[in-house]
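To start, the structure under review is shown below, and the notes come after it.
The complex is shown incomplete by one protein chain, all other protein chains being positioned as in the whole.
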Amino acid sequence: MEDRKLIREIQKGNKELLNVIAEKYYDDIYRFCCFQTGNPVQAYDLAQETFLKFIRMADRYQYRNLKGYLLTIARNCCIDYYRENARSIPGVDEFPEEGREDERLAGLELRECIQQAIQQLPPEQREAVVLYYYYDIKLREIAQMTQTGVSTVKSRIRQGKLKLKRWIEEEEFK
Amino acid sequence: MLELTLDRLTKRYHNKIALDQVSTEFTQGVYGLLGANGAGKTTMLRLLCDILDPTEGEVLCNGTPIRRLGGEYRRLLGYLPQDFGYYPDFTALRYLRYIAALKALPPQTARDKVEECICLTGLKGEEKQKIRTYSGGMLRRLGVAQALLNDPRILIMDEPTSGLDPRERIRFRNIISSLSRDRIIILSTHIVSDVEYIADEILLLRAGQLIQKGTVTEVAEQVKGRVWECMVSPAEAEELGQKYAVANLKNLAGMVKVRIVSDEKPIPQAEEAEPALEDVYLYYFDQAGPQKRQTYGENPYERKENVDVSDRAL
Partner (left out) sequence: MKRGRNIEPWLKKEWIAEQKIYRIDPDKKEKAMAEIRAEAKEQVLWYQPGLPEIMAGQLQYLSAGYWILQGALLAVMLAVMYWMNRNAEDAMACMAAGSAFAAFAGVTGIQELGRSMAYHMTELEQTFYLNIKQMLALRMILFAGMDLLFLTVLAILTRQGTDWGIGELCIYLLVPFAASHIVYFSVLTLVKNRRARYIQTGAAILSVVISMMPAMVQEAYRTASVPVWTGILVCMLAVLGIQIRTLLQKAAKGELLCWN
């Protein structure tokens, strides 16, 4: 069933379809939370939180782009998480030095992989690149989600992509 | 958790004050609103349902005035008015479906809830009959069914058992008791026994003012030392009936056991009795005086309009 129909059925009273949506998008949201926080362990909770929030507001949701909507919620969850933990969204060297062991290990793994290229981008550029390329979100929507203009988003994507390319070329050279 | 607050709620008509500066809170549980006719019970319930606008003060749901909440507040509400309206040529099923549509229940949920409420109120098997064929008891049950359709967090019922026979009243009490406890249930009545056993708290309303609020025990405590019982001759009983508020009369082998509510001891041999809710009612509401007392000679078990005799004997 496609998204629009899912939403309509849910708002008519078929609550079980909420689970269908969660199944469908959990993986995507999890990965997005990984990108945003650099913390794969925490990302499970944040993804869960995203869907809980979605369920609580499901009856008021006006269907437009479900994936974009879920990503917006996820983004806000990540921001809230960092605000509460008084940290900024991590860049390249900002890994939880203290904290849980498993989080640190996961963080280290991340560091060792090529994905670190993405993680080391400044948060706004990373976000824009991830949303644009990995989640197929349109420029206008990214602008809405991040509350900036389309041209800002464009430039962030361009710069982000350039940085990534350069970083990966450096690594390959090593 | 839901909390309803009344903040100096007042309703005035041209020359009459129906409700006078009533302030109180309701949280989970069953509340009995007791008062004589014209005490302002119906007005208070209508104000709670957002049918009437108060002259002063307001009703707040979790801190927000219900006027501002509008439809979102009414979603939480289930109401059974005293004079409950229905279309006689509708069947109960059609009627409940109509109400479900007006309560904006989604189609599938509506069907399920209608079925559920029909079973809950014992109307299964009669739901396809026209409402005009229903007895008084069945009508009231239909009223309860419609009130429960949207699974209300706030259930308000105005004199839900008036005109019902004892069996129907017991059935009603059981339905209310079976509802889950995380609701606010407010019942108004002038029949004490209806709320005595199921209410967590009692509110006494007189002439638009809230004069007592508390659990049944707390409220009954208020008239401790003012309830008396004595065995007297029939003639004495009649005399006492003229002078004092009589809560109960019982014939016992030629003598009469009289239960009296009064500030002072009516006769020397009277003994203090443990107060019950009914005594409270009589104490506060029997303002009319001796001329409305029921006199010896008439059936003490018969319900009278002016003196609400206990039906505990039933």
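For clarity, chains are labelled A and B in written order, and residue numbers in each chain start from 1.
One rule holds for everything that comes next: a contact is a pair of C-beta atoms (placed from the backbone, for glycine too) under 8 Å apart; a residue touches a chain by one contact, two chains touch by 3 or more.
Owing to the predicted nature of the structure, the values given are computational and were not obtained by experimental measurement.
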{"item": "Candidate in contact with the missing chain, chosen from B:L4, B:L19 or B:C49", "value": "B:C49"}
{"item": "Hidden-chain contact residue, picked from the options B:R75, B:K130, B:K213 or B:K257", "value": "B:R75"}
{"item": "Chain A residues that touch the omitted chain in the full complex", "value": "10-13, 15-16, 18-19, 22-23, 26-27, 30-31, 34, 40, 44-45, 47-48, 51-52, 55-56, 58-60, 106, 109-110, 113-115, 117, 129, 132-136, 139, 154, 157-158, 161, 164-165, 168"}
{"item": "Residues belonging to chain B that touch the chain removed from view", "value": "13, 46, 49-53, 70-71, 74-75, 77, 79, 81, 83-89, 94, 98-99, 101-106, 109, 146, 150-151"}
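Note that in this section only the chains that are shown with their structure count from here on.
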{"item": "Whole-Å separation of chain centres (CA-atom averages), chain A against chain B", "value": "56"}
{"item": "Chain A - residues contacting chain B, complex", "value": "11-14"}
{"item": "Residue ranges of chain B in contact with chain A within the complex", "value": "105-109"}
